[in-house]
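Left out: one protein chain. Kept in place: all the others.
And now, subunit A:
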Amino acid sequence: MATSSDAAAADVTKPFDIVATYNELLRSDPDLTMPIAAIEALVLLLTHSASSTISETLDLLEKSTAHLKKAIPNPIGLSAGTDLFQRYLITTLQRPGQLGPAGDFKAIRTHLLSNGRLFIRRAKESRHKIAAFGRGFIRDGSTVLTNGGSRAVASLLQKAADDEGGPSAVRFRVIYVLSSTSQTLGQSSEEPEGMETVRALREKGVPVATIPESAVAYALGKADMVIVGAEGVVENGGIVSRMGTYQIGLLAKAIGKPFYVVAESHKFVRLYPLGQYDLPIEQRVIEFQSEEDIAEENKQQAAKTDANAETPIELPLCDSVDFTPPHLISALITDSGVLTPSAVSEELIKIWF
């Protein structure tokens, strides 16, 4: 019995590629966040493996998580999901009750496997919850400055715009900071991130101004608040977000405008970056080069066009992130309420200890 199931497991796991699954999930659903995609991928992994003991499952999860993290250039967002999944499994097992050690391990397994869609739905619902919490921030006549392509911010702004015409009409304006990095990389055919939200807002009758990143300091005087999204919220309450967020935070602090972060609580990640260069990812943002170096690189590139298997994965410049420290953040609008940055560590402590 055991051997046959083992063989079956081996049969099924072989073709299962967690990295490909993860990428496929992200591509197939543009509304999916990285942590949720990671959780989904792990759930699918469990469906493909027939592990029946706890330690076997945990081991499998750990290995696949490590593999996934290594294969993705920016694993900060997804590690929030994998950590959450792992902790959930462990705490549920330790907690007495139906799904605990006294109960059947199969029960928790089937729960996870059968409720994959539910998790995604909940994750998307949390965005609506955030929008409901955050609605109070957008007042009549206010001007909001935002950046990036955060779906949570987009849903918050659209929610506020939707109310227009209703009994609680909010007349607000948006200054949208469009990233310029994608153009400089020669991908000018692709429109900058966030254009979709801009269009949607304009359609709803919200006046939107788009400005380049260089005009943030100039434009902030006209804004009442800054609302940004985040890729991950770290332990001290700071955020890891699209490159350029840090400088907006600094400028907002200097000008004295409130700086709000919109993020789902599943983006809280157990990471304590001490500064910009302490993030566990490779980014080639600052590159010192002399004429010689450029020539050298060109030569290498020409030689490597055929055999580029062994290059270490790096984040493309347009996907680079920076770290915004907590003292710049006025409040985090999450699905569990409006939190101060220091409340983040508490939420994390709750699940880890």
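Methods note: a contact is a pair of C-beta atoms (placed from the backbone, for glycine too) under 8 Å apart; a residue touches a chain by one contact, two chains touch by 3 or more; residues count from 1.
Criterion: contacts and distances are computed from a predicted model.
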Which listed name, "Translation initiation factor eIF2B subunit beta", "Large ribosomal subunit protein bL27m", "Outer dynein arm-docking complex subunit 2" or "Vps45p", is the one UniProt assigns to the chain that has been left out?
"Translation initiation factor eIF2B subunit beta"
Kindly state which of the options A:A71, A:L93, A:I281 or A:I351 is in contact with the chain not pictured.
A:I351
Missing-chain contact, candidates A:I18, A:M34, A:L68 or A:L84, resolves to A:L84
What does the interface between subunit A and the hidden chain look like in terms of residue numbers?
39, 84-85, 87-88, 91-92, 96-99, 102, 111-112, 115, 118-119, 122-123, 126, 136-137, 139, 265-266, 268, 330-331, 336-343, 346-348, 350-351
